[in-house]
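Excerpt of the complex: some chains, original placement.
Letters are used for the chains, namely A, B and C, taken in the order the chains are written, and counting of residues starts over at 1 for each.
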Amino acid sequence: MMKRAIFPGSFDPFTNGHLDIVNRGLSLFDEIIIAIGHNTTKKRHFEIELMKSKIENIFSNNNKVSVKTYNQITAHYAKENEANYLLRGLRNITDFEYEKSIASFNKNLNPDLETIFLITAPEFSNISSTIIRELHKFEADITNYIPFEL
Amino acid sequence: MMKRAIFPGSFDPFTNGHLDIVNRGLSLFDEIIIAIGHNTTKKRHFEIELMKSKIENIFSNNNKVSVKTYNQITAHYAKENEANYLLRGLRNITDFEYEKSIASFNKNLNPDLETIFLITAPEFSNISSTIIRELHKFEADITNYIPFEL
Amino acid sequence: MMKRAIFPGSFDPFTNGHLDIVNRGLSLFDEIIIAIGHNTTKKRHFEIELMKSKIENIFSNNNKVSVKTYNQITAHYAKENEANYLLRGLRNITDFEYEKSIASFNKNLNPDLETIFLITAPEFSNISSTIIRELHKFEADITNYIPFEL
């Protein structure tokens, strides 16, 4: 059976840490959908369509990876897309506690859905989209943290 | 390509929590080797050969799961068995911090080896082999925590 | 002396986890006041009066439990109500660190006030009002997490 995973996130922006998780996940899954959550109540710093096209560029030669936007419960979105896996990275214990709770809710909403975790590599473990946005507002250099120019 | 995972541990004893991780891992891997680490300097409470045969009984009808004992670096053992994945459960932040360090060493010893984490289901998250051993020493009832009689 | 406890929270919504803490607390206290904090600057998802009446329904046959709303410092509110205890549940380390700080402030504001903690049962430990609100916004099924219909 085809193994399709959703890699969900707000990706505001998509970072080198996210890229590493996708690349490592490719050894495990036949297909990965990078799904950019579109939360209408939370204002983004980087436009969602811009981010989508930037990520698509990275994987333009890899037909195992696609990029989509969505605006619904992730567990439902996975079902609609016939994906039985969520792929998530864990950087630290704050991530862990949050993901533990979310994974439990998702399992309840969709018992066929399994969340698979990879621990972030040390060189990416301190990267945070929140801080990158902050740096970008002050026009600081963020090229070390993202896999494209912004 | 065949996806073979090692599920390493001392399994002193193998618990319902371990069983849940193996069962959930089976949706992801073609083959799982439950590998009981044989540390000659650390005295076991339950004999390793007894534990091996108890676990084998559980999976006697499932040819995707095998049980072995080993006495070497896990990353080397995985290579010898042509397994590209380690499967691990995460119960809490103590597990997380430990696994984070171990996964990093393993990646260094064997760059082809990816450690895949599942978060333990809530009903198993407080089960600990250490406490089960303690209960067993006092002849308390441990049948709620293990998938066989001991 | 009568042992009266305040169980404070925003209860937006009150969950099965909260219910479990109140029920377990009843073995310890003669009276529990479920006190819904009314923070005028933080917009609620579920109306405070609706929540109050829903919780009251659950305990309509139990005269040891009452439900109130309040809009002041919890330590002061406890004093006004001649309650010497706060009852709190602990799910995880994020809760622990937060409660540790709050309990210390409360002790300072009201030295007679003791905060009593119960650790959330495993089956409720991943439930979070924040996530339930999120699910409800997307019209997902939340009946597994709350002790009434909403």
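Here is the rule we use: a contact is a pair of C-beta atoms (placed from the backbone, for glycine too) under 8 Å apart; a residue touches a chain by one contact, two chains touch by 3 or more.
Just so it is clear, the model here is predicted, and its values are computed rather than measured.
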Overall copies of the shared sequence [whole complex; 3 in view]: 6
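Throughout what follows, only the chains that are shown with their structure count from here on.
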Identity of the most central chain, Cα criterion: A
Same-residue or different-residue interface between chain A and chain C, half as cut-off: different
Computed distance of Cα centres, chain C from chain B, in Å: 39
Cα-centroid distance, chain A relative to chain B, in whole angstrom: 29
Two or more partner chains touched - positions in chain A: 93, 97, 100, 104
Chain C - residues contacting chain B, complex: 93, 122-123, 125-126
Residue ranges of chain A in contact with chain C within the complex: 72-73, 76, 93-94, 97, 100-102, 104-105, 108-109
Residues of chain A touching chain B in the complex: 3, 24, 27-28, 84-85, 90, 93, 96-97, 99-100, 103-104, 107, 114-119, 121-122
